[in-house]
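A protein chain is absent from this complex, but the other protein chains hold their places.
When the chains are written out, they are named A and B in that same order, and each has its own residue count from 1.
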Amino acid sequence: MSLISQLESFLFISNRPLTVRRLAELVGTGEEAVEAALADLREKTNGEERGVQLVSVGNAYQFATRGEYAKLIAAFVKEELVGEMTRPQLETLTIIAYRGPVAKSELERIRGVNCSLILRNLMIRGLVETVDGQDDAHDPMARLLVRYQVTHDFVRFLGLTSVEQLPEYEQLSKHEFLEAMKQQGEKFSNAVISE
Amino acid sequence: MSLISQLESFLFISNRPLTVRRLAELVGTGEEAVEAALADLREKTNGEERGVQLVSVGNAYQFATRGEYAKLIAAFVKEELVGEMTRPQLETLTIIAYRGPVAKSELERIRGVNCSLILRNLMIRGLVETVDGQDDAHDPMARLLVRYQVTHDFVRFLGLTSVEQLPEYEQLSKHEFLEAMKQQGEKFSNAVISE
Partner (left out) sequence: MDVASQKKIDIKLETFEGPLDLLLQLIERDKLPITEVAIARVTEQYLKVLRETEGGMHPEVLADFLVVAAKLLLYKSRALFPHLNVAETEGESLEEQLKLYKRFVDASRVIEKLFHKRQYSFAREHLGGRAEGVFAPPIHLKTDRMHTIMLQVLKSLEPVVKVPKTVIKQMFSLRDTIRRIEQLLANQVQMQFGALLNGAQNRTEIVVTFLALLELVKQRTVVVKQEGMFEEMTVMKMTNDQTPMTNQ
């Protein structure tokens, strides 16, 4: 039994994205081994002319059909393609896609406007989700900050396999100025809390 | 677009085995070509490294996980379907019990997140049903009108004869916050329509 083929079978049968942690539990092996195998599986699947591709967001994976067959498949599953999106929604999604997982405060600093309502609507549409801050258990401040990321649904809407395929992903996700802003933001929220 | 990869995406997305004739219809090509491509696809998926194989039942084809993983997969499916319920699932079930029959959109506004997957799971578990068997309407407008309620089986499981016997049913089922959310939703959808 190869690890890759086991992972493929779980991902194939599942109707929702599976995290590395869950997959590791299922196959009874360490998360690192699973990650390495997933990287392999991804390369094999997405690199070739396959009808399915492996889509990843954060550390969760899911198989989905190839984007260019959207019309054919939509007719088959009798599902309408996505509804329309407003400019503010697109703008917010863009920032979350490039910067996710991102705290609401950072999002609002970039857009310069309160984003509560729009975040709520995007979550209801299933395009944005919160990330558990469990990994930041050592930092109580970070735990307080809920962070948001785009969902597999969103990545699949665009026919991508990962947000990293977005144009200029490197620059926009690691924009040095944004890092500076982030630090200022943290200073600011510390100040607010200590008041 | 290669024929093989098109066939692969249909076979992946389908819940049921697909006949050669149906596949030929779907991809818009002759049955012979489809058969040849299926043979190719079958060979490709037979390799050691693959977790999914193409199997045929009579004249129909479908992907299935490798036989040697049957036990693992069965355990996974069972866990996914009828394993211990998560907090979001319990919450959704509770809201439907108190507020049902309730539309998905209202449910989602109350919870602030997309509920498609949870609803599907609750229905598979026999805890929630649609009113008047409106199940799975493919017309998006009709789907908006689908309402959900808890099943008789679930009510009986709780030791009740009606949801009205739930604690504080009167106050909670018509709580002002719920009514306010509903109005917000109506305002919102009117606004979207008028745009």
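Note that contacts are C-beta pairs under 8 Å (C-beta built on N, C-alpha and C of every residue); 3 or more make two chains touch, one makes a residue touch a chain.
The structure displayed is predicted, hence computed values, not measured ones.
J.: Going by the contact rule already stated, which one of A:64, A:103, A:123 or A:145 would touch the omitted chain in the full complex?
T.: A:64
J.: Could you tell me which of A:2, A:45 or A:94 touches the chain that is not displayed?
T.: A:94
J.: Of the residues listed, B:39, B:74 or B:145, which one is in contact with the missing chain?
T.: B:74
J.: Which positions on chain B touch the chain that was left off?
T.: Residues in contact with the chain left out: 9, 12-13, 15, 65, 73-74, 77, 80-82, 84-85, 89-91, 93-95, 97-98, 110-112, 120, 124-127, 153-154, 157-160, 165-168, 172, 175-178, 180-181, 184.
J.: When the complex is taken as a whole, what residues of chain A touch the one chain not shown?
T.: 12-15, 53, 55, 62-68, 70-71, 73-74, 77, 79, 81-82, 85, 87-88, 90-91, 93-95, 97-98, 108-114, 116, 120, 152, 156-161, 166-168, 172, 175, 177-178, 180-181, 184, 188
In this section, only the chains that are shown with their structure count from here on.
J.: Give, as an integer number of Å, the spacing between the C-alpha centres of chain B and chain A.
T.: One centre to the other, that is 21 Å.
J.: Provide the residue numbers of chain A that touch chain B in the complex, in ascending order.
T.: Residues 1-2, 4-16, 26-27, 44, 49-52, 63, 65-66, 68-69, 72-73, 76-80, 120, 123-126, 129.
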